[in-house]
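As you look at this complex, bear in mind that one protein chain is not there, while each of the others sits in place.
Presenting chain A:
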Amino acid sequence: MIDPFGPILAPFVEFGFMRRALAGCLALSVSAPPVGVFLTLRRMSLMSDAMSHAILPGAAAGFLVAGLSLPAMTVGGLVAGLAVALLAGAVTRATVVREDANLAAFYLISLAGGVLLVSLRGSQIDLMHFLFGSVLALDDAALILLGGISTLTLVALAAIYRPLVMECVDPLFLRTVSRSGGPVHLAFLALVVINLVGGFQALGTLLAVGLMLLPAVAARFWARDLGGLIPISMLIAAVASVSGLSLSYQLDLPSGPAIVLAAGALYLVSMLAGPRGGLLRRLIRPRHLEA
């Protein structure tokens, strides 16, 4: 009997480093897409891109201190990302400039700082590592980190889910009934940052948002409410991880871009075939109902 999944799964059966890569990507696949769903619903998609760049100087500082050590770069990235997110949030609350503008200012500063820091000591290879990640070289510490990020994200999202939804739909209402709006917003930004740091390990600073946003946007073509959007986005991210990693092995492609391209392909398919506003659906228009 021919196993249709054989060629896809073979590299994972054969090689430990592929299984590690898969485990890391699947952990990211259950935590980053739900965060991405909220980002897109709040029209903050580009803000996550900005923040992923903001992580660079922190990771670069960790690299300067400890070389290519995942823990040092992670802590550095976490601190820099959280600092930028919190500073931008605080400045927004204290001044009249909108959050996206503040983020753009902060991330440009930190991106320039990051590139400067890496070029102080790094080689060309190090730079590639920073920009595109090292999903095939995840060690135990990195896997534990990704698992921890995933767990923390899901628990935290469950805890702040309702106020977060209220803050998205009607922030004014939340302010009149509760003071949780500010803390919830900051907690959400923190979740964005830790997931970007996780994505940074696997996919690098330029593609870290790939597994966060592409599945979330693609899910919009399949589901109408949050109860559908979140699981579907997770599923799309998981499929992209498996197929992207497998293809990268079979065709000898770099893994990070392959995973993000797989997610991109799923987005294009969703855009064409999705039942909620997909393009094909618009061409085949069933006759309208009576009421």
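Assume a residue touches a chain if its C-beta (ideal position, glycine included) is under 8 Å from a C-beta of that chain, and two chains touch if they have at least 3 such contacts; residues count from 1.
Everything below uses one rule, namely that contacts and distances are computed from a predicted model.
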item: Name per UniProt, for the chain absent here [options: "Acetyl-CoA acyltransferase", "Glycine--tRNA ligase alpha subunit", "Lactate utilization protein C" or "Zinc/manganese transport system ATP-binding protein"]; value: "Zinc/manganese transport system ATP-binding protein"
item: Among A:23, A:46 or A:168, the residue in touch with the chain that has been omitted; value: A:168
item: Per the touch definition above, residue among A:39, A:229, A:245 or A:259 touching the missing chain; value: A:229
item: Touching residues (missing chain, whole complex) on chain A; value: 41, 159-163, 165-166, 168-170, 172-178, 180, 223-226, 229
